[in-house]
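Working notes for the structure below.
Only one protein chain is missing; all other protein chains are in place.
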């Protein structure tokens, strides 16, 4: 009976995501056990990660439908970057600090430049100049700019040879704690439907899952993401050595995309449907979550999980790129207007930054 | 008869400021003569400076009530940073260039990040999302951004090893003169009630002082500030050596706060009373006065007063922090909206910057 119930409560599209995610996860696991070609495992695990990320998102929304919009916001904040979180943990245990730092920056660049650009480009081609209510996006952009300013201070301290240059780890921890305080403080704001709570009425929850199913899928996808992240990180070093890709480029572009791919499609679909308000909010909020939540959490956790300690002292060019992305996405959001040409210029800038990290 | 007159024309609050300022000043003077513990003198002189700064502010407003709003604006511009000016002069004569530079930057950071953040935080907790007419704040923020851009050029020239790198003093003087020309040009604008004239009708001048009293208090507070500044600077080096605080941190946080403490409380009170327009204008205007007036005046005066010559070649991290503060306060002002979360993030960023200068 429960199976019949399941069939009616899940839409065909949702079944498709569940099915392919499960298949990709099992196949990636099988190949890892069989010691198959690492490039193949790397690609398959990457695809699997994207699908599991999408599944976590769907299950969070469904669970949220039972708990109210505030709770949904909190869960989205907490679980939205779950796959990236697992990849970060396993990569840190493997000592791949550079990859983790590049992936964090790449996630912000990918959202604030590439995905935002794609959304403007697609939306603009279909609907001409698009106007959007800029209050929520402005608030998110401002908070992101503030978070990124805090995030780059350790690198500036280190780069500019200040007397604090010998204390990067302590200073990174101090920055991480302060950022987390702001992150935690922002959660009740989301609960009350405050300024950084995304508009929820525009979401189309096409079918309603029972609470046990949503929980089950969420837990299943989470456990799956943990396993797949492990295999993904194991395959990463041999795969990129074979393919001659630099670790920074891998983190900045490939890892960042794998963790956000399906979510990004959703943001772009909203723009294509002329719901630019929602698209811009969703896309910029992803950047904010990484800067304000994921990055400081990984810094603090790296002290306890063994492996390398993550600091916020990044490669200078990563910091420069972060600064550009933060300023540009703020300026573009304050505008309250978007055109496909702006979108194309954003995509162009993202390409130039990505190319600049190609040489390793 | 004049004493009786005095009692009615001064409010209880004003009497309190006059009394405690006089007491603190005399005590600080006594301890200096007695060669008391320098930490004690340093703290007492700092408190005394804050109170004298407040007194100069009150007396300026009272004198202004007799002279019209334009003249008040000019006097506020000229006298608002009087205590900081005296501290700067004495510190330069004592050769403490690093402290003076840090105090100038700290004054801007303190206003544009910490005090603005506190105002948003307190105002937002009481009144929810606050909206403010952003024309005057925008104009002030834009001029501040322009002034800070000019202010950082000498450091950029020096840091980037340009051919002009051997001419820092001459170039600093050129920058100072150009900034002062803009500063002087801005004074008639204030006189006519122009764009950077602060709204005066919202000020509650609770009691009206006769003109002789306002002048007397102003002159008295000014002379007091000159003496206290001398004692403050004399005690500074032994005090921070004893307390193991770096000179840059001292200038950036302690000296900057001592010169602005009471004024800041006023700005925050306005936000708490939901007069955000006025609060934002007052707070940002303090930053503008430092960048456009105080800094270039000290550069030029340092050529004549003996002691070290002040240049605008700052520590690179100070310039980076200035840039962040300028961009962020502009973005936040253009928004026209404030929330307590934004305020908290501003306070967080200020804390991170202050911590980064802790190690000396």
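When the chains are written out, they are named A and B in that same order, and each has its own residue count from 1.
FYI, a residue touches a chain if its C-beta (ideal position, glycine included) is under 8 Å from a C-beta of that chain, and two chains touch if they have at least 3 such contacts.
Small disclaimer: the values here were computed from a predicted structure and weren't measured.
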From the list B:31, B:143, B:297 or B:310, which touches the chain that is not on show?
B:143
Decide which residue listed in B:43, B:74, B:94 or B:182 touches the omitted chain of the complex.
B:182
Only one of B:156, B:226 or B:245 touches the unshown chain, namely B:156
Under the stated touch rule, tell me which residues of chain A contact the chain that is not displayed.
129, 246, 248, 315-317, 320, 324, 327-328, 331-332, 334-335, 337, 339, 341-342, 344-346, 348-349, 351-353, 355-360
Which residue numbers on chain B touch the omitted chain?
135, 138-139, 142-143, 145-147, 149-150, 153, 156-157, 160-164, 166-167, 171, 174-175, 178-179, 181-182, 185-186, 189, 194-196, 327, 330, 334
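The rule is short, and it goes like this: only the chains that are shown with their structure count from here on.
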When the centre of a chain is set as the mean of its C-alpha atoms, what distance in Å lies between chain A and chain B?
41
